[in-house]
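One structure is given here, and the rest of the page talks about it.
Every protein chain except one is present and positioned as in the full complex.
Naming follows writing order (A, B and C), and every chain is counted from residue 1.
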Amino acid sequence: MNGVAASLGAAFVLAGVGGVAGLAVPARWRSAAVGAVTAAVGVAGAVSGVAAVSGTGWQVRLPGLLPLAGVTLAVDPLAGWFLLLIGGVAAVVGVYTIGYAGTSGLGPAARGSSAVLPVFVAAMLLVPAAGSVSTFLLAWELMAMASLLLVLSEHRHSRAVRSAALWYAAMTQAGFVVVLLGLAWLAAAVGGESFAAIRAGAAGLSPVVSGGVFLLCVAGFASKAGAVPLHPWLPRAHAEAPSHVSALMSAAMVKLGVYGIVRLGFDLLGGGPRWWWLLLGALGAVSALYGILQAAVAADLKRLLAFSTSENVGLILLGLAAAGVWAEAGQPAVAGVALAAALLHAANHAGFKTLLFCGAGSVLRATGTRDLDRMGGLSRRMPATTALFTVGVLGAAALPLGNGFISEWLLLQSLLHRDPAGGTVLTIAAPVAVAVVALTAGVGVVTYVKALGVGFLARPRGEGAAAAVESPPSMLAGMGLAAAVCAGLAVVPVVLAPALDRVVTGLRAGPGPLGGSSATLRLAGIASTISPLWIAVGVVGLAVGCAAAGRALGRARRRVPAWDCGDGPLTARMEYTATAFAEPLQRVFDDVLAPEQAVDVTQSAESAYLVRAVEYRRRLPDRVEARLYRPLITAVDAIGRAARALATGSVHRYLAYMLAALVAVLLAGVVR
Amino acid sequence: MTDQLLNLACGLFLLTAVGVLWRRELAALITLLTVQGVALAGIAVLLAVDQRHAETAGVALAVGILKIAVLPYLLRRILARVPEARETAPLVNVATSLLAAAALTLLAYAAARPLIDLAPSPTAGAAPVGIAVMLIGFFLAATRRRAISQIVGVLLIDNGIAAVAFLATGGVPLLVELGVSADLLLAVLVLQVLTTRLHAAFGGTDLDDLRELHD
Amino acid sequence: MTRTPALYLPLAAPVAAAVISALLGRRTAAWAGVGAAASVLAAGAWLAGTVRGGPIVAGLLRADALTAFMLIVVGAVATIACWAGVHHLADEAAAATDRRYLILVQLFITAMSLAVLADNLGLLWVAVEATTIVTAFLVGHRRSRASVEAAWKYVVLCSVGIAIAFLGTACVYAAAVAAGAHGSAALNWTNLTGQAADLDPDLMRLAAGLLVLGFGTKAGLAPMHAWLPDAHSQAPAPVSALMSGVLLSVAFYAILRYKTITDAVLGHGYTRTLLLVAALASLAVAAALLLAQRDYKRMLAYSSIEHMGLVALGTAIGGRLAITAVLLHVLGHGLSKAVAFCGAGQLVTATGSSRLAAVRGLAARYPALAASFGLALLALLGLPPFSLFASELGIARAGLAAGQGWVIAAAFALVLVAFAAVARHGGRILLGPPDPTPTIDPAASAPTAGAIRLRPAAITPLVIGLVAAAALGISLGPLQELLQAAATTILLGR
Partner (left out) sequence: MIPWLLAAGQAVLVMLVAPLLIGLMRAVRARLEGRAGGRVLQPWRELRKQLRKEPLIPADAGAFFTAAPAVLVATSVLVAAVAPFLSTRGPLSGVADLVVVVGLLLLGAVALALAGLDTGTAFGGMGASREMIIAALVEPTLLLAVFALSTRVGSTDLGAIVAAGATRPAEVFTPASALAAAALALATLAEAGRLPVDNPATHLELTMVHEAMVLEYAGRDLALVEWAAAMRLTILLGLLANLFIPWGVATDPHPGALAVAAGVFVVKLAALGCLVAAGEVFLAKLRLFRVPELLAGSFVLGLLAVVASSVLA
């Protein structure tokens, strides 16, 4: 029996077991059982991914399942890459869940959400494994439904959950519908719905069909991926879901939107004209910038992480766009590098975002708040969590020593490459893309310095933070696993080079893009190299050396109160908050962010010149949502209210409808 | 001779329908409906005689009993229980109603063309009358406020269709006609009960009062 | 051409149950009703095996694969509804009317069985009209002002509508007679499909329009749908379940039967246009009125209009895939809607109101019931693993393959609006923190407002229905062959 088949089958069976366990196991053992099974599902999925990226293909058709269509599974290296990614995330999150769901109140460990968790993972594994349009759509919708139920886990505790879930439900369904239309159109145009048939027939498609399909599907996939302006569900759902679910959604599910674009654009349609990719690039650029700006000014830790997901997806889309453009321009080697950058960034983001969301969950569990302004002082109360979170921050801020840096470096390399025959559009687009990546990276650093510095360091600014205690071992173990993976990806990304080569060559997008010895990463078609291992050794070695020398030669440090300008002891209220930290940035970008501010000055009763109180309120609404979605919702609601006039209750009116219909039918017979 | 009688019956049939639109006294509506029943039964009998067809005669008998005796009786009983004499304020006034009836009759003639073209008997030429009566009945039901008026409208529709069936094909099969008649009878019985309940619940049978269920 | 008891069982069993209801005690009668419904289901399954060799004709009755399938739909939904009805009755205090209720429900089932078993299309009409009469008092069961109003509208609108269908039937009869058929045989489906080539196209065109309008009224297609929300919201929940789950489908079944004939005469074009218009109109009306809906039983009713719109859409598209999907949709919708309505009925019993604004946080108060109701809503929204997902997917694929891309896009956009609306309303009543006190709506006239004791046993039929809907969405199993055969019947007339 094939390795992919065996492990994937095991994953699905385990998910079933987990679902039953979630329903049947008593509350006391439930989270442990479900967490363990979920982790096992993840491991099985990851194993199948490893088998697939190492070249073992697998295909099967099960006509008896899914009425009217049948299920077709087909696993190739591309699918394997995403199986590996999802499986890895699930394994980590499973371990984390044992402690998290078990100790953080009723919601995440309730019967229903416990049962759905492993099923969600299985549904996500099914998406890349799908080998036909119907199977893909089934998996897609199963995944959406399972995640929707999981987002609802804590609906009893917070009213915001319902609104978040509604946004998510409506937008994910809208995305599903456009993907459905696109893929069904594609299947109808080539006359077959298996991916193999589409691949074979794609060359004969008219540009209208392939372009239309691409637009429809990219809209749906990008919405799932959280790309701006199709993102409003994401900060809500990620923020309101239990943290282990946020981690799964942000790190794994969102990537399946990316998978969809890769599968469709590079595999099924086999590439396309330049305007596709420029459009995708524009989408990516907007997502990256808008996402990171919103993240930078967010004071809610989970909202910050969620918007950062939009940002990272934007970067991935930029990579895909670059790959498409270069492939179209006849530069397959660079295209391969760009594609590898996008895929590697997907994996890196999965790594650090799992870690960060789990970290946020630990903080939420310990302090009871997601508000950065009410945290602080956690580095001494939760040292292990802080250390692990720092690893994630290094990755997310794309700093050297972090894993995000490697993929952004790759992305930049593919963008910096210049095609002598590229034409004016590329001459403009490439530097703009570089600038976007750079600004994104820069603001990303601000964002994560804020998250770590304001959230974890200095003194506690809230009662919850003051009373925080370290997380249980299983949560730390889950986060530790994720941190280890992040560190590995940061230091020796070379180990993934063969897998990425196989994925890229499997997509016919270019020759194997990556190479190099154990330490140095070399690229096909580009002369630059990097050796993350030596950089890490250098920085860590020098820093440790420096610190050790200082300790050996100098005197020990003495703790003293910080300088208070002679104005009495410092209090936590004097610390810089997240809002204050990001304020200059908000000023710089106030044309984009459009903050709403209101200052209320209450005068004293005695005199208008004496001020009794000043109240300052500031809100940073999501502008895209306010400009794009609110009017739509308002309009639809208005239609709904107006439509009530259709059903006034008058039987005469109802009869008149019928008479009108009858007359119309009779007239249709007469006029003809 | 038969043809002339048939035309006469058809004329009467249409005329009564227009009369129903015209009159406002509910008792008069019932009388007109009875007359229309007579006309319909007449059509059936004439056709049965013309075709010398026993089954059609049986159908004519059943229809006659139902439309001339049973249904008017039921309607009068409703009227007795729900003492409302007049259709005071129809949603569309009488003059407009009559114009609409004219338009509907024209439409009926245009729409019934395939029936006339195809029917085996020359009597089919009168089939549009049935469709016209049906449309008038529809119009009546849609514009009259009293419960009884609406029932009369439903019965007009049924009469119209029955006339079409007779004129175009010499009547649907006996078994089907029996079923249809039974359904009609039961429907009117149901409506009778409901009218009583309406009267009890709403204190009247003005159907415009039925506005509690709406969106 | 063998006669088989299975042909008569769907008629005899409910009639027997009705007799039992008239004679014996309430509990016995209620369970006898469940048994009768199950017999219909069993008969459907039995016939499914028997008709494999070809259709069975016996007098006025006839059974082919489509009949067997429809009997299964009727039986399955009726079983759930009657079973839930056992508990529903126990909850409602008005014992005096129970006997009549039980008798009428059984007669209702009989009429529907007769409709799908009738070979003679005139008889089919009679049976469909009979359902109106039988259910009139069921709709008005509670005798409140609202329910009398609903019953009046129901009877008038449906009688008028179905009369149009009778005119259509008469036209078909005229065409058949003109083509040389005689007597009652002229309206036999077997006969009509056989002589379709001789029927007059102009007349059949007229007939097709009238039939779609007429039976469309009963099937809840816009703009003839207006009776539906009122009737569904006022009828006792199990009756709503039966009406929504099978009555609409049985009426649509008549359209399917006629479509075979009209398509053979006229080609696809005419009925396709008619049905597409009706489908889009239904979807638009349902979506628009779901948006600002204020009553959850009415919400379910509009959802029925939406689903009948989808069924009409699939029928309009035609072709094997679409028709198979339509049939699966009918079954899936029947099961899910039955569960939803029965669940809604229990919610009304528990909370005393069916107003959306009056009910909050049910998941926290009645976890099992809210879960069943919520899952039924998810099933109705077309999410996997429930079978409506498979059938909607099939309709979409078939539509795009048939070149109806724009229609499908418009339809699914409307479905999406309906999705959002139902999700919003459903979420509002189910989710959130529990209200400290059970809300009793003073405007509601439910006899047992505020009674909040729910029996776990009452959930059982709901769970069974959900499991069945989910199982169908995963695999059809033995139904696969029947579904294909039924589609063949519709497509080819044999």
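Rule of thumb we're sticking to: a residue touches a chain if its C-beta (ideal position, glycine included) is under 8 Å from a C-beta of that chain, and two chains touch if they have at least 3 such contacts.
The shown structure was predicted, so the numbers you read here are calculated from the model rather than taken from an experiment.
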Displayed chains contacted by the hidden chain, counting the whole assembly: A
Among A:169, A:443 or A:643, which residue is in touch with the absent chain? A:443
Option from A:20, A:62, A:542 or A:642 whose C-beta touches the chain left out: A:542
With respect to the chain omitted from the figure, which of A:278, A:412, A:492 or A:667 is a touching residue? A:412
Taking the full complex into account, find the residue in A:5, A:215, A:384 or A:585 that is in contact with the omitted chain. A:585
Which of A:29, A:275 or A:534 contacts the chain that the document leaves out: A:534
Missing-partner contacts on chain A, residue numbers: 376-377, 379-380, 397-401, 405, 409, 412-413, 416-418, 427-428, 430-432, 434-435, 437-439, 441-443, 445-446, 449-450, 452-454, 457-459, 520, 526-531, 534-535, 538-547, 550, 554-564, 570, 572, 574-576, 580-585, 587-588
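As a convention for this text, only the chains that are shown with their structure count from here on.
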Chain contact graph: line, ring, star, complete or other? complete
Count the C-beta contact pairs for A-B and for B-C, then tell me which is higher. B-C
Centroid comparison with chain C (C-alpha atoms), farthest chain: A
Chain whose Cα centroid lies nearest the overall Cα centroid: C
Using mean CA coordinates as chain centres, what's the gap between chain B and chain C in Å? 30
Please output the residue numbers of chain C that touch at least 2 other chains, ranges allowed. 149, 152-153, 156, 160, 205-206, 229-230, 289, 292
Mind pulling the chain B residues that touch 2 or more other chains? 111, 113-114, 138, 141, 150, 207, 210, 212-213, 215
Help me check something: in the complex, which residues belonging to chain B touch chain A? 91, 104, 107-108, 110-111, 113-114, 135, 138-139, 141-143, 145, 150, 207-208, 210-215
Would you pull the chain A residues touching chain B in the complex into a rising list? 643-644, 646-652, 655-656, 658-659, 662-663, 666-667, 669-670
Residue numbers of chain A touching chain C in their complex, please. 64-69, 112, 133-134, 137-138, 141-142, 144-145, 152, 155-157, 159, 161-162, 165-166, 169-170, 173-174, 177, 180-181, 184-185, 187-188, 193, 636-637, 639-641, 643-644, 646-647, 649, 651, 653-655, 657-658, 660-662, 665-666, 668-669
